[in-house]
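A single protein chain has been omitted from the complex, and every remaining protein chain is retained in its original position.
Up next, subunit A:
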C-alpha cells in the first residue's frame, strides 16, 4: 500500500526565503497509524492530525535533501520547461528513492519514491514490501496528470485552488493508496473518467 502522496518544493525558489520549503498538497491514505500504535494511542484527534502533518513535513524534508544531493552529484543542468511541454518535463525529471527507517517518521520502514520536476517534488511513500516497479510507473502517471490538469508548469496556483482535482486523480489511479496493475486499456478508461471530471 501507499501511505501518502505529496507535492512539495525541492529546491530554493524565488518565492521563498532560503531554506524554506512548502508542501503544496498532501494526502495520507487510510486510518492514522497512531490509533494502532502502543506509543501514541492516547492522542486526541487534534494531536493526531498535528503528528500526521509533522510526519509529512519530515518526508518532504528528507526528499528535499535527497533531491538536492542527487542533483549536485549528477551535475546535470535543470531543463526549464513551459506549459505544453509536460512530456518533456517528465522525461527530464530526476528520480530516486529514500529509505525511511522505522520510527522516522512512520512506525514501520517505508520507501519514499520521488520524482523531481524542476522545483517541485512528487513523492509516494510506500510500504517497504511494495512493488516499486509498479509504484514508479504509478508515480510517473500521477505526476503527468497533475502537471497537465493543474497546469503546474505555469505560474498559476491551481494546485492550491483546485486541489480536489488531485484527490479525484488519486481516487482513480491510486484508490485508498492501492497500487493497481493497469494495462493501457484500463488506464485509458480511467483517464476518460478523469478527463470528463476535469472538463466540468
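Keep this in mind: a residue touches a chain if its C-beta (ideal position, glycine included) is under 8 Å from a C-beta of that chain, and two chains touch if they have at least 3 such contacts; residues count from 1.
Note that contacts and distances are computed from a predicted model.
*Asks:* Given that one chain of this complex has been left out, which of "Checkpoint protein", "Protein transport protein SSS1", "Probable cytosolic iron-sulfur protein assembly protein 1" or "AP-5 complex subunit zeta-1 isoform X2" is its protein name according to UniProt?
*Replies:* Listed in its UniProt record, the absent chain's protein name reads "AP-5 complex subunit zeta-1 isoform X2".
*Asks:* Given the contact definition stated above, which residue among A:28, A:60, A:125 or A:142 touches the chain not shown here?
*Replies:* Candidates A:28, A:60, A:125 or A:142; residue touching the omitted chain: A:28.
*Asks:* Hey, which subunit A residues sit against the chain that's not shown?
*Replies:* So the residues of subunit A touching the missing chain come out as 1, 9, 13-16, 22, 24, 26, 28-33, 35-36, 45-46, 49-50, 53-54, 65-66, 69-70, 72-73, 75, 95-99, 101, 111, 118-120, 127-129, 131-134, 136-137, 152-157, 159-164, 167-168, 171, 175-187, 189, 197, 200.
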